[in-house]
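Apart from one protein chain that is not included, each protein chain of the complex appears where it belongs.
Right after this comes chain A.
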């Protein structure tokens, strides 16, 4: 997931869980059944897990734009250019696909 996707996932999770808890509480209270509250809430948790945990495509719509290593190296102090270029190359290999 990209950063915006992660933020979306977290917000979705919080709103969904609190919303389902409220719905479950009201359902159980007005039907005088504690078990109903637990069942509705369990269903809501499963739905939330299915929507926010897997890496769906809509979480990846704002993908990160990594700098080209030459551009990155050039913008750094020229003395450290060689070290910066190899570090940027290693960074590009590791960090270009956050899950």
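To be clear about the criterion, contacts are C-beta pairs under 8 Å (C-beta built on N, C-alpha and C of every residue); 3 or more make two chains touch, one makes a residue touch a chain; residues count from 1.
Following the convention adopted for this analysis, contacts and distances are computed from a predicted model.
Here one chain is missing from view; checked against "Cell division cycle associated 4", "Protein SDA1", "Signal peptidase complex subunit 3" or "Elongator complex protein 4", UniProt names that protein "Signal peptidase complex subunit 3". Residues of chain A in contact with the chain left out of this view: 1, 6-7, 9-10, 13-14, 17-18, 21, 24-25, 28-29, 31-34, 37, 41, 45, 48-49, 52-55, 98-99.
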